[in-house]
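A single protein chain has been omitted from the complex, and every remaining protein chain is retained in its original position.
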Amino acid sequence: MLSSYLTMAAILFCIGLYGALVKRNAVIILLSIELMLNAVNLNLVAFSKYGVVPSLTGQMFTLFSIAVAAAEAAVGIAILIALFRARGTVNADEYDEMRR
Amino acid sequence: MDTTFSQWAWLIPLFPFAAFLMLLAFGRGQRMLGVTLGAASSFAGLVLSILVLIEHMTDGTAYYQYAFKWLHFGSVTLNAGFEVTNLTAIMLVVVTSVSFLVNVYSAGYMKDDERISVFFSYVALFSFSMLGLVLADNMLTLYIFWELVGVCSFLLVGFWYSKPEAKAAAKKAFIVTRIGDAGLLLGILLLYWYMPDHALDFVRIGNVFEGNTGVIAAGVTTWIAVLIFIGAVGKSGQFPLHVWLPDAMEGPTPISALIHAATMVAAGVYLVARTFDIFQASQTAMDIVAYVGGFTAIFAATIGVAQNDIKRILAYSTVSQLGYMMMALGLNSLTGGIFHLFTHAFFKALLFLGAGSVIHAVHTQNIHEMGGLGSKMRITTWTFAIGALALSGIPPFSGFWSKDMILHTALQEKPFLFVIGVAAAFFTAFYMSRLFFLVFMGKPKGDHAHESPSSMTIPLVVLAVLAVVAGFIQTPWNDTLGTWLTDGAEKAHGGGGLVMVISAAVGLLGLYLGWLVFVKGTIARDAVSSRAPWLVRLLERKYYMDELYEMLLVRPLRGLGLLLNLIDDYVVDGIVRAVGGTAVLFGRGGTRLQSGQIQTYGLVTLLGIVILIAAIVGRRFW
């Protein structure tokens, strides 16, 4: 059963990755990153139950990762709003300050 | 061997060098500074040279040599230094006296030129190079000064560089003499290779080659001698590298005097005299020197007959007289060569300065446009006449004694060369009388001619006196120079009454013929050109030597150059451009990659990871 969960997580991760790299809207990119994080969490929990030594540590880890993800989402959205205010757009491909 | 003045001989070249440096530093806009410094430095050199000469005259064995360690590598040490022998001493006097007189003369001749101080700095550098060459105690030092002389001649011949002819002549002088220089360099390298201890100083060279000790194989000796001679051929304008010398007349006339009498061309003869031991060790080399010299003498003399430019005639006469000197050296007569070099220096300088005076007066160089200058320019006419008589070998002028000595040697050693020498002497007398009568006799062609200023005529008078008396240091009855120069090794060729008569008669005959044609008109001027126009044209075109070079060397080389240029343009440059273009392309690609688009970076990272994993995992399946 473990490999089913892992495969599931891999699918989720790849879709998230695709979205993060293709979408122009920065909000959607943030969403895609959340997807990828969820895939990772899924892996952790799956190993927590089906790993060689099942333990609650995986779940604890997921707990913390969710907390961090929540903080990340909040800060991400805040940055985005500040950026939008400065540049008038949320299109990621118009943020090319790194070129300079 | 206590010498008083010889140990200070190294100062002699430093006088003009100091003048050169000062002119270089402060000469801009200081018109009188150049004249003063040039004359003063060369006068100082002249005084010291005369003192050195007197010392050597009174004590025939006086000798001084000093060298310091210059380069040291492995077991080889190269020295640089100076050496004062009798030969050196007499050359020093010749060079400094002519260069002093030329300096004085130029003060008048060049006084309207706006680059006068540049001119004097070049002349000073030229004197410095030549004196350094004379004093050098080994081949390498000599070679350095040799090249410096070449550079200076390039600068001075091309002094009026706005004239395209002068530019071309300077380039020609430089390139043609470079051919000879390459030969000399090879000769020095060969010498360096084969000499014991790789010694290059003249003392040890003399020791090794003297008396054919067999330290160096005969074939190698011949090669060394011939290669050194090629260097002398280039500098001294011997056939076939003589072509630069007449063209070098594009330079200012005092420079022509300097080049032709004292410095540049004398360097070649001096080189052969300096390395005479090597030549004496190889009979083949001696023969080559003798025949090249003899051929050049007659060859250039015949060309001189048909030229119309006053300076060119003198130039070809120089080539011809240099041929005499080479012939004398090749006939194992060091004294004859140096003696002729000595007398020639004075009367040729005189002739050139006289010609300069004429050109200064009438502003043309074509002898057919001159005439009747005799009454207007008395000093120039008389001094020029003395020079012409000396050159033609009329007794008792100096040219007669030196030429007589060479002809005498030739009669004893190689009668064939004697005939050639006599023929050349006849042609010499003929073209000199033609030149003299056309320029100074006959009807005046213009009335603006006037005598030159005294700064120009005084050197003429001094040189005229020297041209008269210089010959008496070595006559058939008085063997001073020969004994002194060669330590008594060379026997005096005394008592050649027959040769003297023939020599003088031929000279007089040439003069008489010239007088008949160009003054009296007994023989029509076009007597030859109407009957054999091809002959005249052949001579006028200088045996088509320039055209021959053009066809055989210049054009193929130019074609080769064009080809190489094409290769350079398209292959070499193509490669360079391709390399540069690749770099630029990479750069462009780089800037495209560096787009600032975070998603593109992410994509590249993703692809990179995939490829990396695929590569690492894929190894399992190989």
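Here are a few things to note about the model shown:
For reference, chains read A and B in written order, and residue numbers begin at 1 within each chain.
In this text, a residue touches a chain if its C-beta (ideal position, glycine included) is under 8 Å from a C-beta of that chain, and two chains touch if they have at least 3 such contacts.
Operating definition for what follows: contacts and distances are computed from a predicted model.
Of the candidates "ABC transporter permease", "Sigma-70 family RNA polymerase sigma factor", "NADH-quinone oxidoreductase subunit J" or "Vitamin B12 import ATP-binding protein BtuD", the chain left out of this view carries the UniProt protein name "NADH-quinone oxidoreductase subunit J".
Note on the chain not shown: across the whole complex it touches A, B.
Although one chain is not displayed, chain A still touches it through residues 1-8, 10-19, 21-25, 27-28, 30-32, 34-35, 38, 41-42, 45-46, 48-56, 59-60, 62-64, 66-75, 77-82, 84-85, 88-90, 93. In the full complex, chain B touches the omitted chain through residues 599-600, 603, 606-607, 609-610, 613-614, 617.
The working rule: only the chains that are shown with their structure count from here on.
Mean C-alpha positions place chain A and chain B at a centre distance of 90 Å.
On chain A, the positions that touch chain B within their shared complex are 17, 20-22, 29, 92-93, 95-100. Per the touch definition, chain B reaches chain A in the complex via residues 594-599, 602-603, 606.
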